[in-house]
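Just passing along the structure, written as structure tokens.
Removed from the display is one protein chain of the complex; every other protein chain stays in position.
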Amino acid sequence: MRDGAPGADHRGTLRGRRRHEWAVAYMLLVPALLLFAVFSFYPFFRNFKLMLYETPPVPGVPAHYVGLHQIIPTITSTQFTQSLVTTLVFVVLVVPISLLAGLALAVAAHRKLKGMAVYRMIFSSTVVSSVAVASVVFGTLLNPVVGLLPWLGINPSPPALESSTWALPSVAVITIWQFLGLSFIIMTAGLQSVPDELLEAARIDGAGSWTRFWRMTVPLLSPTIFFGVVVSTIYAFQAFGAVDILIGPTNTVRLHTNVLIYNIVNTLQISNNAGAAAIMATVLFLILLGLTILQMRFLERRVSYAR
Amino acid sequence: MAQVSFDAVTKRFGHTTAVDELTLDVADGELLVLLGSSGCGKTTALRLVAGLEEVTAGTVSIGERVVNEVDPKDRDVAMVFQSYALYPHLTVGKNIEFPLRQRGVSKDERMARVAKAADTLGLSELLGRKPAQLSGGQRQRVALARAIVREPTVFLMDEPLSNLDAALRVQTRADIVELQSRLRTTTLYVTHDQVEAMTMGHRIAVMSDGKLQQVATPEHLYALPANAFVAHFLGSPGMNLVEGLLVDSGAPGTLCFAFPGASVPLPTEVADAVRGSGPDVVLGLRPEALQLSPEGSISATVVIVELLGAETHVICHTETGARLIVRQVASAAKPALGEAVRIAVDPDPRSYHLFDSSTGDRLGSAA
Partner (left out) sequence: MPADEATETASAPTPVAQPEAGAPVRSTRRTRKPRRRLRAIGSYTILSAGAVVVLFPIYVTIVNSLLAPDQLVEQPPPLVPTTPQWHNYTQAWTTGQMSKYVLTSVIMTALIVAGQLVTSILAAYAFAFLNFPFKRTLFVVCLATLMIPLEVTFITNLDTITSLHWFNTYAGLAIPFLATGFGIFLLRQAFLQIPRDLQEAAQLDCYGHLRFMTRVAVPLARPSLAALGVFSFLAAWNQYLWPLVSTGGTSPLYTVQIGLKQLLGTQVTQIPVSLAGAVIAFVPLVILLLVFQKQLVRSLTAGAVK
């Protein structure tokens, strides 16, 4: 705890000086705390209030109080459960592939060969891509007329983004590509934290490169891998933009790409039901909170590892 | 035969030469110490034997075999790193077992050898723990156990004691010496600590700037250093080195070493050996060869008196500003600060070391 503040306080008494310090501290914190209160905590708690009001699907009719009765129907509604399932499928598609790809590239780029800096720059570059850019880029690639697929001889009918089986995986590919940069950066940082001396010792002890990788690098990398899993899962759960850009309201396969947030936004804007949206948002929050707590628990246990 | 040989070995990193034309033989069963300050190339030389660095020029041999192109895992060497490099995610037992697993040794055999190595180093109780739960000394012993369990041809040790506190260091030093003499494995030991070198090595190879300065037994290095660097490096405090001139003294056939404020007559053997060398020389005198005495041949002023309990170091400055440290027993009279004194040199010819003032090499008879 930092004691003593730089500051000639001519107020004389120790008590006065301390009070002065408190005042300064609170003043410094006001901007941030005020913003947090208004835009983070108030909305969070207000969700619980919103959940108690239902807006009927009839336009113009205001919301009326229904207490807790809205919660169960919303959670068990097919629309919600199905969007939950869709999102889970999406997560399962995105997380392992993007982490493995990031790991593979990080390992490949970890050598002391010439030109590594360039490759590292290339592999981390997707971290700056936005969801909109990635969607536009891949949307074009998947376009039935001008895209990549016809050139490769694949002419799916209906086109990828309108096919009930392929629409979600296509969106997943976009997300994987976009997340690749971050995955690479995280894995590279993890690899750098494995001490060279350990691998040298293993080498002298007779371990070949394959053994060194699986028995040394991967176990020591497990905290990083776990961190990557949590970050990418949270990221995948929050998928929205790609769906919004590429799957329009007229798209027949909307149901198959109805990820959670997309569902929430639609419920809010189209069905105008803030209450239901709030309920779904809270469920999402609980899922994300659970994941984060899991991560902290797991990492606590593993911290005793590398020292 | 488990000899280790360096033959004109050079290692360059870009433009820097870390090891320069090193030629050195480590005899079978010997514990050879590579001694020098940081950056002198000793650790690089060690890593060349391990195969962790590639030789730029020259050959490294283990036994009869040139190992330049041989992968570390096929060289049958074991290394103890300064930081121990224990595998943090494995238990002590698994750490020690690791080298054996890679060699396809049967499970029973592995367990037996691990148990034996652990027993030798007093680790039998700790086999289930992880490195993070061990003290520094215990981790060090695990590193040693991992090295001996393979019964390799060569041990390589990179400053294994430098992370231990002083008391533990003394104890472990003795343990390593005892272990090595029992196992009789050829050992290459790197350190910057000359006390370790002197007490542990059968022979010491002193290195500086990537070059070998001298390799000899500790006694020989101490008594007959081959150059001024080695002379000053060994010994605590290091040898006094003073610049001066060789002049004829009054009596025919005798020489004196002179500088302002001092005229040190050289014993006949010493004079005969260095006759013919240029007038500019450097004289080396160990602190224990000096004494404060009214008949001394060097005049100086006392600057600092260090009381060390069993002995006293009197640090003096000559008229030219040269620094001389005189070692006294505790019972001798201690001078006052600023006092003008005279310093006498032991007449034994072995106390005199003369070096060329430009090259630093020893003058006179071969070291």
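For reference, chains read A and B in written order, and residue numbers begin at 1 within each chain.
Basically, contacts are C-beta pairs under 8 Å (C-beta built on N, C-alpha and C of every residue); 3 or more make two chains touch, one makes a residue touch a chain.
These figures come from a predicted structure and were not determined experimentally.
Interface note for the absent chain: among A:Thr55, A:Gln70 or A:Ser124, the touching residue is A:Ser124. Across B:Asn68, B:Gln138, B:Asn163 or B:Ser277, the single residue that touches the chain missing here is B:Asn68.
Of the candidate positions B:Asp74, B:Asp119 or B:Asp361, contact with the hidden chain is made by B:Asp361. The missing chain, though absent from the display, is touched by one residue of A:Asn47, A:Gln79, A:Ser163 or A:Ser222; that residue is A:Asn47.
One chain is missing from the display, and on chain A it is touched by residues 1-8, 18, 21-22, 24-26, 28-29, 31-33, 35-36, 38-44, 46-47, 50, 101, 104-105, 108-109, 111, 113, 119, 121-133, 135-141, 143, 145-146, 148, 150-151, 177, 180, 182, 185-186, 189-190, 192-193, 223-224, 227-228, 238, 240-241, 244-245, 261, 264-265, 268-269, 274, 277-278, 281-282, 284-285, 288-289, 292, 303, 306.
Keep in mind that, in the parts below, only the chains that are shown with their structure count from here on.
Taking each chain's centre as the mean of its C-alpha atoms, chain A lies 57 Å from chain B. Those residues of chain B that touch chain A in the shared complex are 50-52, 72-73, 77-79, 81, 83, 85, 87-89, 98-99, 102-103, 130, 132, 146, 150. By the touch rule above, chain A contacts chain B in their complex via residues 195, 197-198, 200-208, 211, 216, 219-220, 304-307.
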